[in-house]
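Yeah, one chain of the complex is gone here, protein chain that is, but the others are all in their spots.
As written, the chain order gives the labels A and B, with residue 1 at the start of each chain.
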Amino acid sequence: MKDAHGHAGAHGHVEPQSFIWKYVFSVDHKVIGIQYLVTSFLFLLVGFSMMLLMRWQLAIPTPADDFDPEKLGMIRSLLNWMWPEKMPYGFMDPEFYNQLGAMHGTIMIFLGVVPLGVAAFGNYVLPLQIGAPDMAFPRLNMMSYWTYFVGGIVLMASFWAPGGAPQSGWTSYAPLSVVAPAGQTYWLIGMVIIITSSLFGAINFIVTTLNMRAKGMTLGRMPVFCWAQLVTAVLLLLAFPVLEAGALLQLLDRVAHTSFYIPKDMIYGATVFPRAGGGSPILWQHLFWFLAHPEVYVLLLPAFGIVAEIIATNTRKPLFGYKELVGSLIVIGILSFVVWAHHMFLSGMRTSLANLFVTTTMTISIPSVAVLTCLLLSLRGGSIRFNTPMLFALAFLPMFGIGGLTGLPLGFAPTDMHLHDTYYVIGHFHYVVAPGSLVALMGGLYYWYPKMFGRKMNETLGKVHFWLTIIPMNFVFFPLLIQGMWGMQRRLAVPTDQWHNLPVQGWSMMIGIAAAVLFVGQIPFVFNFFWSLRNGEKAAENPWNSTTLEWACPSPPPHGNFTREPEVFRGPYEYSVPGHKSDYWPQDEAA
Amino acid sequence: MSTAAIAETNTGISNAKLGTWTFLASEIMLFGGLISAYVILRSGSAHMVVPPRSMMGVPLATFNTFALITSSVTMVLALAAIQEGNVQRFARWIGCTIGGGLIFLIVKAYEYHHKWEEGITLSSNLFGSFYYTLTGLHVLHVTGGLVLMLYILVAGLRGRFTPASHDRVESAGLYWHFVDLVWVILFPILYLL
Partner (left out) sequence: MSQDWGYQWGLPTAASSYASDIDWLMWLLHAVMIFIFVAWGIFFVYCLFRYRARDGERAVYHQAGESASFIPDGLVLAFEIWLILAFGIPLWAAIKQETPPPDESMTVNLVAQQFAWNFQYPGPDGKFGRRNVALVTAENPIGLDPDDPASKDDVVTINNLNVPNGKPTILRMTSKDVIHSFQVTEFRNKQDVVPGLETMLWFEPTVAGKYEIGCAQLCGLGHTKMVGNVFVQSQDEFDGWQKEQLAEKLGTTGTADARTVTPAADSRS
């Protein structure tokens, strides 16, 4: 590591030679960004496919009375043929369900959305926006991608481990995870590798933002996206090591027979579990959530940043309350370290602690409201262009609104008694991560695609994709809130095993259909992505008439980024300045 | 890294040094997480059987603390030497630092062996688990530090460092002091409390 630190700066701009060095082990932040982009989209697709199988199972969890194994429909025959043991007749074995569930959560968060929001867009855009030729440590950057890649492979390989993939949820609560089959060991090792990758990235982002800004680019002139990335990097830097510590202890519990999380006299199977005991299962939860709460803001902050950029550009006016926005991001960052136990109100921790965490949780919702208010008020007085990226950015606002608001009943311990571990929680956080973050990230791709590939994505296909994403998503996630309110627990392979769930089981059919439509709705997107590489409308340096620095270099930017040394003269969002010749005044344009 | 590059950074701190500080911040959280886990269970678990102090070998550990602190001091002297451009003296002090680290590791190995014989093993009880995990991770860090020091020594002898440019010596030094500091925290909470 130290090595990479040292060397990196000095060799920032080795000219790429062969294909391998240019595209595979490249140290150019733009190539690395695109590597991250493609990989994380692939993982998103994998994660979504798993969920599609699960939603199929949840739509019809058990055979009907008149079920005839001889007359399987097309889908059931296919599933039966693909996984005769795991999905006999197309009905999912609970073990397989638990595996897919745990892997869906892990993949979506650690291999999908975070790498996409932080590593892909952060890598590509951040150096451009601050006017840097590259990251501070290009080699470390390359290593970060490849460690992420290896971590992803290890996690996926767990499907072929004896006993199959991890099946204790993405939260991996001990002691269940300690007694689980070998897949859990893969999960722990994979997580440690991914954490290492994130730490490389975080160090790089922090040093780059603090040290590598162009002349005139003061911190106060940085676009909101850069601020969001900076705060995110700090969260990753400080929160992830704690999970690393927790994962190390769990790994030792599994392989070295320690008992950090194993209580005294635990009985497993029919006998006393052969461990010294004395550990605490709740300790794991503290260590896990100490990471995982900041982690959810890691999912969110880059999305905030992207939405801010797109909104500023497409309302043609300065963002409302730049200082308040940046301040709120920082406050969110700080507070996110003191709310973790709101996931643990009912875990058996000291009950008096709950009041403390209710209070901090309510406090942290205030800066989120402030961010949303600023973004919303930014629309006022604008001249709004409804292009594809803008649609995605606009949709983010109410969708995150629903997600955030549903966080409130969860944040109050008394109401959480009813809602905890039900589909209400699933509904809450999917509204923030899927029609929230993920949709904002898609918008980011439409927005920066011209910079990355020199061509715009097709607008019509983009709009089709937009509506086919946002409408089905609501049909998927809103009923989850309803089911959860009724008390349907999460992580049930067969919810109808419990009669109290029957009155809301019907919704699952609707959700299943909507999820399938959502899947189909991604086809225009994938097609558009590849088609536009060659056939998209050619984009010049600054296709959206934006002010920020990433638009001051060629599309795509050459190695070393800027053809002329950028110098910054003003704040990031000088749109429609009275008296100025055009309605945008780029940061690097001399007065 | 050239002097020109340092002057170019916005903060005036070189990338390498800022990177090292950031890295150490994450290391603090790593050890912080483990140490708080230990403290929580130490005070909260009824089954944390702490071996008597006599079994822990406090004198030996005290000696080790001393060795590590000394090596931190020699590291400071080495840095001072290279700042004056005295490669000979630099190499000597780095050599002492490496020596201090090696002594630490050898004594630690002996301690491990001894404790294991006495029945304090990784899985024997909760205290043992924490003892080996915390000190083991620290030992890994010391080992990594020694590799780093060797590299610094070789690079220094080859004339890579000058009074104007010796960032890596400073970074290595920061890291070494951190490793030392971790031990200074581990020693009392594992041996004396």
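Assorted remarks:
Operating definition for what follows: a contact is a pair of C-beta atoms (placed from the backbone, for glycine too) under 8 Å apart; a residue touches a chain by one contact, two chains touch by 3 or more.
Nothing here was measured: the structure is a model prediction, and the numbers come from that model.
In the full complex, the chain left out of view touches A.
Here the missing chain is touched by one residue of A:S49, A:T359 or A:T460, and it is A:T359.
Only one of A:T185, A:S280, A:T388 or A:S532 touches the absent chain when the whole complex is considered: A:S280. Touch with the chain omitted from the figure is made, among A:V150, A:V179, A:L219 or A:L533, by A:V179. One of A:P69, A:P274 or A:G381 touches the chain omitted from the figure, and that residue is A:G381.
Across A:F91, A:W507 or A:W544, the residue that sits in touch with the chain not pictured is A:W507.
Residues of chain A in contact with the chain left out of this view: 60, 62, 64-65, 94-95, 98, 167-169, 173, 175-176, 179-181, 263-270, 272-273, 277, 279-282, 315-318, 320-321, 324, 346-348, 351-352, 354-355, 358-359, 362, 365-366, 369-370, 372-374, 376-377, 379-386, 394, 397-398, 401-402, 405-406, 408-409, 412-415, 417-418, 420-422, 482, 485-487, 489, 491-500, 502-509, 575-578, 583.
Keep this in mind: only the chains that are shown with their structure count from here on.
Chain A contributes residues 1-3, 5-6, 8-10, 136-137, 199, 202-204, 206-207, 210-213, 237-242, 244-246, 248-249, 252, 256-260, 264, 275-280, 283, 286-287, 290 to its touches with chain B in the complex. Against chain A, the residues of chain B that register as touching in their complex are 1-2, 5, 9-11, 13-16, 18-20, 22-23, 25-27, 29-34, 37, 40-41, 44-49, 122-126, 129-130, 133, 137, 148, 151, 167-168, 171-172, 175.
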